[in-house]
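Up next is subunit A:
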Amino acid sequence: MSLEFTQDQNSIIVRDGKFCPPHEQKPGKTIELKSGENFTPADFSDTDIAVIVINVLAFNDGRAFSQAKKIRTSGFKGILRLKGPVIADQYPLAIRCGFDELEISASEAKRQPQFQWSDALKRTRDNYLTRLTEMEVNGDQSELSPA
Partner candidate 1 sequence: MARAFVTKIVTANDLLVGDAVYLTSSNLWSRDFHEAKICLNEDEATRLLDSTNFHQHHIVGAYLADVAARDGRPVELLHFREKFRTKGPSNYFHGKQEFNNQQGVA
Partner candidate 2 sequence: MYAYNEFDQKFVRQRVSQFREQIEKRLNGSLSEEEFRTLRLMNGLYLQLHAYMLRIAIPYGSLNSDQMRKFAYIADRWDKGYGHFTTRQNIQFNWPKLENVADILDALADVNMHAIQTSGNCVRNVTADHFSGASIDEIEDPRPSAELLRQWSTDHPQFQYLPRKFKIAITGSPNDRAVVKAHDIGLRILRNQQGEVGYQVIIGGGLGRSPFVGHTIREFLPKADLLPYIEAILQVYNLGGRRDNKYKARIKILVHETGIEEITRRVEENFKLQKSEFQKPSDKLIAAIEKRFLAPDFEQSTYENFEAERSESPQFDIFVKRNIADHRRENYAIVTVSLKNIGQTPGDATSEQMRVLADIAQRFSHDELRISHEQNIILPHVQKRHLPEVYKLLQAADLASANIGLISDIIACPGMDYCALATARSIPVAKDISRRFDELKLEHEIGDIKLKISGCINACGHHHLGHIGILGLEKGGIENYQITLGGAADLTMAIGKRAGRGFSAEELLPAIERLIGAYLDLRTSREEVFLSSLKRLGHSPFIEALYPKKESQNVA
């Protein structure tokens, strides 16, 4: 884990389905994690941490998704950013795991224009996991005989 945070001059932030300029300097620390890097919830108990960035080197390295989920489970409320060669189809997954935004290179952004990200974002809502938490289960206490 390192505390120095470097935002690539050529990189682009994807937030709310739009290409955005980098954040203005915010108060608080920024922490960078490598994909798959171990941490404990205590590492983020410092309320001074404003941003956690998880770096991935390959789009098909899915560890960052579980890391993000674990960080959120442990109660982190700040900004969570996924940085690396993400593809637009992964954007809804990242949001659902607790990321707020993505940081992609300018070349990735050129290859995958903004509309692809805003389209992808629409697919965040209808998913089975959300539905399972909303599924009506009350009132079926009566044991059903096996089918």
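Just so we're on the same page, contacts are C-beta pairs under 8 Å (C-beta built on N, C-alpha and C of every residue); 3 or more make two chains touch, one makes a residue touch a chain; residues count from 1.
Picked so that all candidates are chains of the complex that A comes from, given by their letters.
Small disclaimer: the values here were computed from a predicted structure and weren't measured.
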In-complex contact partner of subunit A, selected from candidates 1 or 2: 2
Contacting residues of subunit A [partner candidate 2, same complex]: 36, 59-63, 65-67, 69-70, 73, 87, 89-90, 92-94, 96-97, 111-112, 116, 119, 123, 126-129, 131-133, 135-137, 140, 143-147
